[in-house]
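This is the structure, below, for whatever I ask next.
All protein chains of the complex are present and in place, except for one that has been dropped.
Our next item is chain A:
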Amino acid sequence: MSLVSEKPKFLAKELHIKYIKSLDSQKQFIEYWLSEHLRMNGLYWGICALFTMRSESELDREEVKKFILECYDDKNGGFASFPKHDSHILSTLSALQILKMYDMLDDVVKGERRDKLVRFIKGLQLPDGSFQGDHFGEVDTRFIYTAIQSLAILEELTEEIVNPAVEFTLLCQNFDGGFGMIPGAESHAAQVFTCLGTLALAGALDKLKDEELLVWWLSERQVANGGLNGRPEKLPDVCYSWWVLSCLGILGKLNYINEKKLREFILDCQDLESGGISDRPDNQVDAYHTLFGIAGLSLLGYENLEPIDPIYCMPCRITATIKKFPYS
């Protein structure tokens, strides 16, 4: 029947590029103003998606640099999500990732600014090895990962920082092999990613226990329609195409899920009218799901996408230029 819409078989690359470029021209809508607290992350999601689609020249590099500099907090040395907002480790990593991808890191982060930035990040570590997101004390394995990746990009990791962070991370593993946000918390695929990512960046994957159990739990995230969920008995969501798949990628076990069905699920979440990718088919698209859908497709080896590094969520050709810890 012609009324039944055909499922999309291809990545609508041109539409997604157009969608990402349109994100900064939505000023007539209230949602644009309500999302300033996420602007730096949003910029990273959009730019990383463009890099993965090999279309990074679609954005003006100098404009991007200007925005990042406006978000630099001279008082404490971190980057905020938006000018005048407070610096936080989440927006700091996004800023560093963008600078690294556009090869502007050494230009923007140098001299005294570099020293202050490294001090800001290292200063967030607590005596138990965990990291707080800012000086108000919220602790979460997300912040350990973002801090460790930030220092990895700056090539400033040290044994003193890394070892306690690894010890704390290992305490977050659960009976099912997965990891939670702090010791005691339920396993969640996004937290598994931050914990495995931390171990990988620290060169400490050999300390991972119950790997087989973890891989089993991860592969069980695939549901009947091919999508992946983040916890048992939850709905599938495109962002877990990244959180789960990157973990399997780090452990070299991508084939533990049905790759063809996941690929179809992601393609099915595309908005073929205005571009972008949503959490589930026929839902509202956003930059976050657009990146993690495309990044997932890249891990699945989708044609003509830039291979993406499952540890950093940046193109492999970029991360190849980062010196790996332990430094020789």
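What we mean here is this: a contact is a pair of C-beta atoms (placed from the backbone, for glycine too) under 8 Å apart; a residue touches a chain by one contact, two chains touch by 3 or more; residues count from 1.
Just so we're on the same page, contacts and distances are computed from a predicted model.
Note on the omitted subunit: UniProt lists it as "Geranylgeranyl transferase type-2 subunit alpha", one of the names in "Multifunctional methyltransferase subunit trm112", "Geranylgeranyl transferase type-2 subunit alpha", "Splicing factor subunit" or "Ribosomal protein S5 domain 2-like protein". If you put the hidden chain back, the residue from A:Asp60, A:Asp206, A:Glu233 or A:Glu303 that touches it is A:Glu233. Only one residue from A:Asp24, A:Glu156, A:Asp176 or A:Glu211 touches the chain missing from this view: A:Asp176. Interface note for the absent chain: among A:Asp60, A:Glu112 or A:Asp282, the touching residue is A:Asp282. Considering the complete assembly, chain A touches the hidden chain via residues 28-30, 33-34, 36-38, 80, 84-86, 88, 134, 136-138, 174-176, 181-182, 184-188, 213, 217, 220, 224, 231-235, 237, 271, 273-274, 278-280, 282-286, 288-289.
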